[in-house]
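With one protein chain removed, the remaining protein chains of the complex are shown where they sit.
Chain naming follows the written order as A and B, and within any one chain the residues start at number 1.
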Amino acid sequence: MNPQTIREGYNFAYLDEQTKRMIRRALLKAVAIPGYQVPFGGREMPMPYGWGTGGMQVTAAVIGQTDCLKVIDQGADDTTNAVSIRAFFRDLTGVKTTERTEEATLIQTRHRIPEKPLQAGQVLVYQVPIPEPLRFIEPSEVETRKMHALEDYGVMHIKLYEDIAQFGHIATAYAYPVLVNGRYVMDPSPIPKFDNPKMDNSPALQLFGAGREKRIYAIPPYTDVKSLDFEDHPFEVQKWEQCCAICGSAESFLDEVIMDDQGTHEFICSDTDYCRERMENLEVTV
Amino acid sequence: MYVAVKGGEKAISAAHELLAKVRRGDTREAELSVKQVEQQLPLAVARVMTEGAVYDPELAALAIKQSAGDLVEAIFLLRAYKTTLNRFGICEPINTEAMQIERRISATYKDLPGGQVLGPTFDYTHRLLDFSLMAEGEFSDPSDEAENLTAVPESVSKVLEILEREKLMASEMDHQHQPTDITRDPITYPADRSARLQSLVQGDEGFLLALGYSTQRGYGRNHPFAGEIRIGEVEVSIVPEELGFEIEIGAVQVTECEMVNGFTRHRDGEVKFTRGYGVGFGQCERKAMAMALVDRSLQAADYDEEVVSPAQQEEFVLSHCDNVEAAGFVSHLKLPHYVDFQSELELLRRIRAAEQSDSAKETN
Partner (left out) sequence: MNSIALQVGFKDAVTDAQQVFRSLLKVMSEPGVIEQLDQTDTLETLCPAAFSTCLALLDSTTRIWLAESFDNDSVSKNLSFHTGCRLTRDVSEADFVLCRADQLPALSQLKLGSAEYPDRGCTLLVQVAQLSDIALPGATQLTLQGPGIPGQRSISVDSLPAELTRYLTERPDPFPLGLDIVLLGGDAVIAIPRTTVVEVN
């Protein structure tokens, strides 16, 4: 099927208007209660649950003809799932797409926040597998809802403290819980904790969609987002001794690549757009 | 210097071409038609319709063909298609008492009005491979005797109602509430019975079968008897707002199982049997029975039974029974997780480095 026939046979951005309205109402409540998980009538999407259906439903409810869309997975625009989701929206909306962070009005992401600081007016949509930060401590939804209602987050602090006792460190390296606007403990989706500080007082609007779990939540721009920690064990982000093997960056989040069967490894930027831009600038300088 | 690998879009389209080739198989063999799937794999079609939650044998057959026989994938295709459909109305409840019976059995009475009608069933087949099916031979229609044996009266009264009339069975009450629609509103816990039953109908047959089985082995035992299983066509009707009266819009084949379960003292003070309900599209007896067992175990709270086994835990059962959700989330582990894995590697290396330097200090 070519994009034209797909667009003729389906709604703009796939979802019907009633579904979009339902998601839009949920999004408005989500920004009004930062960090709180709003249940919504999640629909089956033509992609499997767990592959970004929540993020896609949010994007489908938000996207308009004048948007410019960027889709990343693991920070990269060219990973297969990012390619597939970008093609889906390109085919079903006809909107402009880009790989450049600064050009995008709408960015759907899985597991990363771009290295280049986001700007006012941009919307970042996260794909979320398990929206409940307390889920792995308390499996029952009835119980975790009660904890959020009572602002009873003792179990979370105990869990983090037990890590310190056992490993000397908080043993959470990604999906590191945050406190939003001093009230709700929130799962930032499985981004590395390296990215957590970027969420705090960001000028961009951050929206989170969990399709299988049927939850939407949000962080408005300029909102306090604090990673949980202890006075004697303050939050800190990952650091590498190496630099990116392509662009030489010492500031970005690095992926490890194995070069041979002996396990020799190198490190490269996980954010492909950031890495490309640095390379272009280096070439200009040379 | 390291050079990044690119070309995702081309790789994806190549994968689709290879999949089409696998689906088609050896091109010297005739292509399977959707009609053949619909007509000759009706039990697969029934499962896909039931768990796909759309009654359309042709589309279910298409989904089975497209998914190369992977029924969970076919169910997913049908669900995703359903999402895009408009809703024109809500039908009246189907009346299974007025079912055009094709099969009807009860394990609780030797004989009863309407009789035991075996109908088309695997039950008493000896599970010996029938090598005659390997040759594409002539098919002979059932004998007159076989047809006559399955002739049943128009309306056959229901076994559990006989027990209800004798005040031995818990009554199912119509509370006149608008049923929850789980395809529009997410389930919240505790769920009401309508949400629970909808979720179980769409639930994975294998998962419910295992849970039902676990109750028989003592994990939430509820003393079941197959009170009645019936398969046949029922009418579907709607009441258009502008007309104000019922009109029939078609018929669907369904399988219904009503389980008679152990008696207990009810809230009204009387001692009566309890019951579990299972239903599905087409011929889907195993699913309907498993569903009825699980429906009964999920009523534990209604009878002040201690909730100790998986099949009794509503949130556990309902939030894990959907195979479209489950298959999606398990399969997403195939997606890249480089970033999270890198985060774990970094942390593990750091913890080990700290421990090694600690133990080095101790040795000195």
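Keep this in mind: contacts are C-beta pairs under 8 Å (C-beta built on N, C-alpha and C of every residue); 3 or more make two chains touch, one makes a residue touch a chain.
What you see is a predicted model, and the numbers here were worked out from it, not measured in a lab.
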Chains in view that touch the one left out, judged over the entire complex: A
Which of A:R25, A:H169, A:K226 or A:R276 contacts the chain that the document leaves out: A:R25
Touching residue (missing chain; options A:M156, A:L205 or A:C269): A:L205
Missing-partner contacts on chain A, residue numbers: 11-12, 17-18, 20-22, 24-34, 36, 38-39, 61-65, 145-146, 148-150, 181, 183-184, 201, 203, 205, 218-224
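In this section, only the chains that are shown with their structure count from here on.
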Centre-to-centre distance between chain B and chain A (centres being mean Cα positions), rounded to whole Å: 34
Complex contact set, residues of chain A against chain B: 10-11, 14, 16, 19, 22, 39-46, 48-51, 53, 73-75, 78-84, 87, 110-112, 129, 140-142, 167-169, 171, 173-175, 190-194, 212, 214, 238, 240, 245-246, 253-257, 259, 266, 268, 270, 272
Parts of chain B lying in touch with chain A, wherever the complex brings them together: 1-2, 4, 6-9, 11-12, 76, 79-80, 82-84, 86, 183-186, 188-190, 315, 319, 324-325, 327-332, 335-340, 342-347, 350-351, 354-355
